[in-house]
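Working notes, beginning with the structure itself.
Of the protein chains in this complex, one is absent; all others appear in place.
Should a chain be cited, it is by its letter among A and B, assigned in written order, with residues numbered from 1 in that chain.
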Amino acid sequence: MTWETVIGLEVHVQLATASKMFCGCAAVFGEEPNTNVCPVCLGLPGALPVPNAEAVRLGTVAALALECTVHPASVFARKNYFYPDLPKGYQISQYDRPLATGGRLAVESPDRGPITVGITRLHLEEDAGKSLHDRFPGLTAVDLNRAGVPLAEIVSEPDLRSPAEARAYLGAIKQLLVFAGVSDCSMEKGHLRVDANVSVRRAGEAAFGTKTEVKNVNSFANVERALEAERDRQIAVLEGGGRVEQVSLLFNAASGEVRPMRAKEESHDYRYFPDPDLPPLVLEPGWVAAQRDALPELPDAKRARLMAEHGLSGYDAQVVTAEPALADYYEAVVTAGAEPKLAANWVMSEVLADQNAAGALRVAPARLAALIGLVQEGTVSLQAAKKIFAEVAVSDGDPAETARRLGLVQVRDAGALERWVDEVLAAHPEEVARYRAGETKLLGFLVGQVMKRSQGQADPKGVQPVLRRKLG
Amino acid sequence: MTISRDEVLHIARLAEIAVDEAELATLVSQLNRIVDYVAQLEAAPDEGQGDDFLPGPARVALRDDRVRSEPLAHPPAALAPAWRDGYFVVPRLSAMEDA
Partner (left out) sequence: MTAAPDAVAREVAARLEAAAPLNAVLHWSAGGIEAEARRVAAMPSAGPLHAVPLAVKDNIATLDAPTTCASRILEGYRSPFEATALRRLRAAGAMLVAKTNLDEFAMGSSTEHSAFGRVHHPLDPARVPGGSSGGSAALVAAGVVPAALGSETGGSVRQPAAFCGVVGVKPSYGRVSRYGLVAFGSSLDCISVFGRTVGDAARVLATMSGHDPLDATTLAEPPLAVPETPTSLAGMTVGLPTEYFPADLDPGVRAGVDRVAAALRELGATVTEVSLPHSRYAVPTYYIVAPAEASANLARYDGVRYGPPRPEHEADLRALYRATRGRGFGPEVRRRILVGTYVLSAGYYEAYYGTAQRMRARIAGDFRAAFERVDLLLTPTAPTTAFRAGEKTEDPVAMYLADVFVCPASLAGLPALSLPAGRSEGLPVGAQLIAPAGQDTRMLAVAAALEERVVAAGEVR
C-alpha cells in the first residue's frame, strides 16, 4: 500500500517593526522580564489598542511578495480564550476579513522539482507573552515583554506532499520574507513559528484524510522530523485498521516523537467577533500599488536574472542568492569588474567559509574583484590567492600589495627562471641524463625542483619551456 | 427553555466563571428570561442583508512606528496578586502545560 501525505502550514512571522502591534513598547528580545510593558500590553482596565502603521505596511509587503490580493478593507477581530500569557483574555487577530488572500509561492521541491504552493491567506495579529513552566516548581511564570509584538500569520493551501517539501516551503518563505525586508526571521529569537496540518490518504484517493495539527515547532529541521513522525504514526494507525482523530500534537525534539496535547477544555470555541476598539483597516489602492512598486527584487526574479545575464548555473544562482546580504555582495564583486562565474566561485567557497567563521563579509567587494583579476592575469596563483584572501580579510589591505608583501607574486622574468633552471640542472645530472635518454616523464620532477628552489614564486607555465629548451 | 442547564454550565466554563450548584437553578431561569427576551429580534421582519453599522470613524487611524511606551505610575510588581523574581506567577495547570 502506498500513501500520500498532505500538508498545509501556518507560519507566524514576527514583523520587523521598532514598536509593538498596538502600543509604543519596543518590539525587542532579551530584556528583563515584564519590563517592556505598558497599560495596553498588560491589558490594564481602560487601555486601548492603536495599530502600528509599519506593521500594516510590512504585512502588506509580505502579502504582495506572496502575490496575494490585498483587500481594501480588513477587520481586526477578537479571538477569545483564557491563558495566563494572554493579557486581555483575547488575542487581537483577523478572522473572516483578513488583510490578504489568494497568493502563491514557488518552491523547489526535493521530490517533484519546481512546484507552486497556494497561499490561502495572510492576516495581522499580536503575539502573546511567554509562559515558563520550568522556572518555579508547581508554578507557571509569565513574562509579558513579548505580548503585543506584531505577527503576520501566513496560511498555505494543503499543497505540500512530503515533510521534506514542507521544509523546502519554509526555506522559500523565509528567504522571501527576508528579501522583502518583512522580517529578520531569526529562529533563535522565535521570529518564525510553525503549526503544521497533516493528513495521509491512499495514493490516488481524491478526498483528504482526517488531519492533525502539530503545533509550534521551532526549527525547519524539526518541522520535517515532526511531520515524518506524525505521518508514520497516522499510516500505522490506518494500516492497523484504526481511525485518525482530529487532535493537536506536540513534537518532542529530544525523543523525536509526537504526542497529543492534553486537551485544552473548550478550547475550540474562540467566539471571534469584530474588535469594537478598532474600526476597519482601510488601505487606499494607490498606497497598495506603491508598496507593490517598491518591492525589492525577490529571490526568484533575482535567480532568473543572474542565470540569464551572468550565465550562472541554477545551482550557483541559488547559492549566491541565499541571503540578501550575500546576493548584494556577489553583485558588488561583479560590478567592481570581476567575471561573474569566477565571482560566484569565490563567493560560494572562500567568502561563505570566511563569513561562517567570522560572522561577517570581511573582504570588500572591490578587493575581491581585484584579487580575482590578479589570478586571471597570472600575477598570483589560485593557491596564493587564497592565502591573500585570508590576509586581506584581516588587514583589509590591497590584494596586489599583499601579494608582494607575502612574496606570492609569480616570477615570469626570463633571467630569473633561467638561473633557477640552470641551478637545478646542475644539481641533478643523473636525472638530466635519463631525460635525455628518453625518460621524458622526469620533466615534472624537474619542474617541481625549480618551483622548490624558487620557493614557489616561479610561474610554472614559464618554467616548462625554459627547461625543454635547456634539455633539448 | 432556550438554554439548558448543561448549556449554562458549558458557557460558564467558556467564561471561566464558577457557578455554585445552589444558584444554578436561578441562573438558568434568569438567563432563559434574558435570552428569550432578546430572541424577539429573530422574529423581527426580515428586511434583507444590510450593512453593519459602526459608530465613530469609518477607518482606523494608524500609529507611527515609534518606541514610546505609555508610562506606568507604579510597576507590574505593585499590581500583581502574586509575583516572583520579575514574573507574574500562577498555579500550574497540567492541561495547559504544553499549549
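Just a few scattered comments:
The rule we apply is simple: contacts are C-beta pairs under 8 Å (C-beta built on N, C-alpha and C of every residue); 3 or more make two chains touch, one makes a residue touch a chain.
On a predicted model such as this, the values are computed, not experimentally measured, just so you know.
Only one of the listed residues, A:8, A:98, A:279 or A:299, touches the absent chain: A:279. Screening A:84, A:150 or A:340 against the full complex identifies A:84 as the residue touching the chain left out. Although one chain is not displayed, its contacts with chain A can still be listed: residues 39, 42-51, 78, 80, 82, 84, 87-90, 138, 140, 142, 144, 265, 268-269, 271-273, 275-279.
In the full complex, chain B contacts the hidden chain through residues 3, 7-8, 11-12, 14-20, 27, 30-31, 33-35, 37-42, 44, 47, 49-57, 60-61, 63, 70-76, 78-82, 88, 90-96.
Keep in mind that, in the parts below, only the chains that are shown with their structure count from here on.
Taken together, the chain B residues at the contact with chain A in this complex read 10, 13-14, 16, 52, 54, 56-72, 76-77, 79, 84-99. Across the interface of their complex, chain B is touched by residues 17-19, 23-26, 32-40, 42, 44, 47, 50-56, 73, 76, 82-84, 131-133, 135-136, 138-144, 215, 250, 261-267, 269, 271, 274, 278-282 of chain A.
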